[in-house]
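Heads up, one of the protein chains got dropped from this complex, but the rest are sitting where they should.
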Amino acid sequence: MKTLIDDILQKPHAGEMQYTSKDFKPDVDVRWCAGCGAISVLSPAQRLMPDLGIPKEKIVFISGIGCSGRFPYYMDTYGFHGIHGRALPIASGLKIARPDLSVWIVTGDGDNMSIGGNHFIHACRRNVDMNVLMFNNEVYSLTKGQYSPTSHRGQITKSSPLGALDDPFNPVALALGASASFVARGHDKDRAQLQQLLQKAHQHKGFSFVEIYTNCRIFNDGAFDLYTNAETREEHTVWLEHGMPLLFGKKKDKGIKLDGFKPTIINLNENGNSINDVLVHNEQDSTLAFILANMTYSEELPRPMGTLQNLERSSYEERVVKQIEDEVNLKGEGNLESLLLGESHWTI
Amino acid sequence: MKTLIDDILQKPHAGEMQYTSKDFKPDVDVRWCAGCGAISVLSPAQRLMPDLGIPKEKIVFISGIGCSGRFPYYMDTYGFHGIHGRALPIASGLKIARPDLSVWIVTGDGDNMSIGGNHFIHACRRNVDMNVLMFNNEVYSLTKGQYSPTSHRGQITKSSPLGALDDPFNPVALALGASASFVARGHDKDRAQLQQLLQKAHQHKGFSFVEIYTNCRIFNDGAFDLYTNAETREEHTVWLEHGMPLLFGKKKDKGIKLDGFKPTIINLNENGNSINDVLVHNEQDSTLAFILANMTYSEELPRPMGTLQNLERSSYEERVVKQIEDEVNLKGEGNLESLLLGESHWTI
Amino acid sequence: MSKLTEHLEEVTIRFAGDSGDGMQLVGTQFSDTSGFAGNEVNTFPDYPSEIRAPEGTLYGVSAFQIHFGTRNINTTGDFVDVLVAMNAASLKVNIANLRDQGIIILNTEGFDARNLKLAGYTTNPIEDGSLQKYHVVAIDMAKELKKGFIELDVPSKLIQRTKNLFALGITYWLFNRPLEATVSWINKKFKGKEDVILANVHSLQAGWNFAEKNEDFKKQYIIDKSQLAPGKYRNITGNQAVALGLVVAATKAHLPLFLGSYPITPATDILHALSGYKKYGVKHLQAEDEIAGITSAIGAAFGGSLAATTTSGPGLSLKTEAIGLAVMTELPLVIVDVQRAGPSTGLPTKPEQSDLMQAMYGRHGEAPLPVLAAASSSDCFNMTVEAARIALKYMTPVILLTDGYIGQASEPWQIPDIKSLPDITPQFASDPATFKPYLRKAETLCRQWAIPGMQGMEHRIGGLEKEDGSGVVSHDALNHQKMTELRQKKVDGIANDIPELKVIGDSEGDLLLLSWGSTYGAAKTAVEKLKGDGHNISFAHLRYLNPFPKNLGDVLHRFERVVIPELNMGQLKNLIQAKYLKSVIGINKVQGKPFKSIELEEKIKMLLSLENLNRWKANKGEVDIPVDL
Partner (left out) sequence: MSKLTEHLEEVTIRFAGDSGDGMQLVGTQFSDTSGFAGNEVNTFPDYPSEIRAPEGTLYGVSAFQIHFGTRNINTTGDFVDVLVAMNAASLKVNIANLRDQGIIILNTEGFDARNLKLAGYTTNPIEDGSLQKYHVVAIDMAKELKKGFIELDVPSKLIQRTKNLFALGITYWLFNRPLEATVSWINKKFKGKEDVILANVHSLQAGWNFAEKNEDFKKQYIIDKSQLAPGKYRNITGNQAVALGLVVAATKAHLPLFLGSYPITPATDILHALSGYKKYGVKHLQAEDEIAGITSAIGAAFGGSLAATTTSGPGLSLKTEAIGLAVMTELPLVIVDVQRAGPSTGLPTKPEQSDLMQAMYGRHGEAPLPVLAAASSSDCFNMTVEAARIALKYMTPVILLTDGYIGQASEPWQIPDIKSLPDITPQFASDPATFKPYLRKAETLCRQWAIPGMQGMEHRIGGLEKEDGSGVVSHDALNHQKMTELRQKKVDGIANDIPELKVIGDSEGDLLLLSWGSTYGAAKTAVEKLKGDGHNISFAHLRYLNPFPKNLGDVLHRFERVVIPELNMGQLKNLIQAKYLKSVIGINKVQGKPFKSIELEEKIKMLLSLENLNRWKANKGEVDIPVDL
């Protein structure tokens, strides 16, 4: 079953790979609006690529439709700008057919959670090894400003002039409900953090979902300011790091404590509270991940950022390859002649 | 804005409603295989209808495609046998347009979780007041036996002769992740329980999801025996009832205790364990619901049955109606002439 | 200083600038004011496809074109007479279409080194003589504005943002337009923000004053009033007209209106409009995708609403399966497709007429349904009401084709008197004793509509084949044949209920120009021009694509040659050849742009040459004109 693809795959990368982030910048204008959050995600991604140690011809960026959909044009790798909502199945087909590739998906809250919602939950379940960066700006931007499945109730947009009536998805909770193995959240205002999350997503074997708050300057400006601006974010977000206590606040003097299943805030300077009372993060605990995910829309609690869940599980395409190998080991490689002959044949 | 529909709606039901379950049985042969679990769901549904106190012309059953899809033909109410996977949006459109109706959806694990998965999660989120009965037989039956998104890994079917490679969805966990307000599970072997769940689903305002284990005699016979057969089910399931301790076993002498977030089994006859150690169910606790949902595929723990979650939340179509009313109250009923005139016009 | 005046029949003006320059705003004002002034008007907004491209770039140019005149204004104008260019990029992008001797009003501020570079100019066109064949008025608008504001206490940032109104004021002077309409609009729009009102009104007036005083403006142009029927008028885009058409149709049918939709360019404006009509009782669901959009509409139709779904090409493709369900269940449904250039994502902001075959045949199985097409922005209103009428009278989904051009372009629309519009009667079942869901009316073959809530008519429908009459699921061979034919006959029969095709000009002869959809404007203009020049040519326009008007076959066969211009590769041509075996000459353009009337005029002139006719005859109709538009 040797194929022409094998020849291509086995050809080693010519020359040495001494990439810098520049090698991943194609010679085109970036056509997002000035100040668009997407631009801030581009550079950590371009900076990460050299660190992966993967030849760039083995890296593929796949997107759907939306402002986010342009991303592949700005990455000098292989790229596929798909149709609306279908980046994930395109990527799944590619990765299953080509486990040797590093596959990245860039999508939006509409692309991934609205029209693409089904592919998203199935991708979570199936665990094909690929990395999804979902640019959540809580609005449909490319179509000029309608509410999206992550817009909040009451949000005024062009298609909800009197306020949206839907409650939003909580993307990380949905991913957990669909049993995604890696679930994280970052935002456009902290590129170092973001780069770290992307790196982790890459290292995780199986499906990795990174929700990224990206500000849309034009249609939903400031939606995440509280959680992303340098002045307020310390008070309004909490960073999740495996094995670390959930501390937040400018002076890191507040912590999350669990009261039963209910996260509450404690002040380390008060009432004899101590760091020992503070919840310690465990990426491998699905229930904890769900509790943390559900802090998302709370008015009082800080918004969780970082890695909510990181489980080890075999990836789907590994299983595909293994099933083929097992079968070949058991029965020998298929003989096409005998396949054609079938169960019974006769000769004339 | 009075319409012809209002006339129809306001016409009172002629005669008295003295229904029995027979009134809901149309004069047609039930064409499911003998012994099909679907048949066992039909009778509790038919028996429930008279209790609802709703004229039968106000009840609508909507289905997609699959063996379950035939359900509406066996209910002498209004019915719509839609296309594969689309029962939910058909039902949503109907219910939003016609909040006066009692809308029921019958779907399958393929119809609802495979092709219809996106509509499902959005329906959970949107909370239109309707009741979904999902016949989960962990296989595609109508198409004669392929694995479905609830089939277990390794399941041998016509399209997975060497074993399915996917991990299944846990439907109730997915519903919780998508923030469904009412989530329950029943099975085809206990009709009384089932009738009770359907009644509760009906009473719940907003979206109600009831997963129903239904045996497929032909393509997946016995898949749920452990959890549904009279001999084994007491040991292998636990019934969830609000405010009640999670006891199970033939003698109800075993209980579920939480060890942190981890459910464990305790024997009330051992080690001085007492009923006070046993977890008490709370339908309104989303974290608890998720913990219980995650017991589903555990090898050791009993499988949770009954109501996992039951939250109060305004229904989507109520909000639609209210937004219209508020607007009319604020600005008066729309004047069509002035709408046509628009922002600026001139006269010639 | 008194200036000359000149009378003109028609003018095309184009406002062009950077996305942030407010060109759409002043364009709309100019066009409204022209309507107020009693002219025929046709306008087209030309947005960049980027949301907000970097300032000064070629792809960031935003423009608005207005074609206005005394009579016969059917297109947005082939060539531009007056170009307002706020920066270098906007000049670069738009000059190609400027008529020789056309007027250019330039804002010199937008021609600094940076802007010139971004626009790809190596020398400044204002100075390098390259604009000699035009009449250029270069103005430092910022400077002029500052002058005017000296005595006012308004922040200078605010003043800078009103440059567009300064430019508008200039053009108002140029065409001797009153300022009142715009002034009152400004007052309404910025109510409460006194300094903004002040700044805008002042700039508008300053522009007028500047032009009046400036020597470069030698003449004022007068465009006489049109002979319009008396009545109330407004400017309307096709998308607005569809939204209003749906509301009016629901009202005339005494039904609630339900829209199930998913945003997509260039159809989203319809959703926007309807989502704002809460006080008219309109319900809408912005669904999770197009499939949910249409199926929710099908559910609402099952429940007795006038249901609609709106989309563009990719969305229509996704609705394919559900449209088949609507055909099978015979439920009323209005499907609006605002066509854009394909295939796939294609050129999403550009118009095309290439979904016709899909509208006709884009479903598995034999699934016929009526297909209509609107001819112009305001015609979108009529055809939407007509689509709803047919849907409700025949219990069928109907596809209405418009496109990104007429969807976004506007023209004056005579506002109808609602009371005078005919009622629409839904086909509700009434007698439970005789009720069967698939019993049909003899004349229309439409089935009865029994909706939940009607006692004694409980029944089940769905996508499986039904038994004639009873509607019970049936796999019977002859029944399937019968039902397939009935569905076809029902649609075919609508031909008896629609107007016959009207031929303008001789009813037989050498050449018939047959247009459909948005090509109407260009075709009509070209024909009028050709006739004016003494050519003999007949013209007809198709609004009904399925079924065709009853007399179409007759009309076609009365002409030696039939010419169909389309923004596709020949889709109507295809349909007509298949059905009438009549050879058609196609004029086809797929460039993401509407036809210019001059393009059609020239092609047809070529065809009208005796040489071409003879060649055509010799080749038995197999000569096609090459696509080289």
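The first chain written gets the first letter, and so on, giving A, B and C; residue counts start at 1 in each chain.
Criterion: contacts are C-beta pairs under 8 Å (C-beta built on N, C-alpha and C of every residue); 3 or more make two chains touch, one makes a residue touch a chain.
Since the structure is predicted, the reported quantities are computational estimates derived from the model, not experimental observations.
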Visible contact partners (per top-of-document touch definition) of the missing chain: A, B, C
Selected residue (touches chain absent from view) among C:G462, C:G505, C:G521 or C:P547: C:G462
Contact with the hidden chain (one of A:D51, A:D100 or A:D221): A:D100
Contacting the left-out chain in the complete assembly, out of C:Q220, C:N551 or C:Q577: C:Q577
Touch criterion as defined above, residue of B:H13, B:K158, B:K250 or B:K322 at the omitted chain: B:K158
Residue of A:S68, A:N118, A:N215 or A:T228 in touch with the missing chain, whole complex considered: A:N118
Hidden partner interface residues of chain C, rising order: 49, 312-314, 316-318, 320-321, 324-325, 327-329, 339, 341-350, 352, 354-355, 357-358, 360-367, 462-465, 475, 477-478, 480-481, 484-485, 487-488, 568-569, 574-575, 577-579, 581-583, 589-593, 621, 627, 629
Positions on chain B where the hidden chain makes contact: 29, 31, 33-34, 65, 67, 81, 83-85, 114-115, 117, 140-144, 146-147, 149, 158-162, 217-218
Where the unshown chain meets chain A, residue by residue: 1-5, 8-9, 11, 13-14, 55-60, 62, 65, 72-73, 76-83, 86, 88-98, 100-101, 118-119, 122, 320, 323-324, 327-328, 331-334, 336-337, 339-342, 344-348
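Throughout what follows, only the chains that are shown with their structure count from here on.
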Chain pair with the most C-beta contacts: B-C
Far-end chain from chain C, centres as C-alpha averages: B
Chain centre separation in whole Å, for chain C relative to chain A (CA means): 40
Whole-Å gap separating chain B and chain C, where each centre is the average of the chain's CA atoms: 45
Two or more partner chains touched - positions in chain C: 278, 288-289
Where chain B touches two or more other chains, by residue: 118, 122, 320, 323, 327
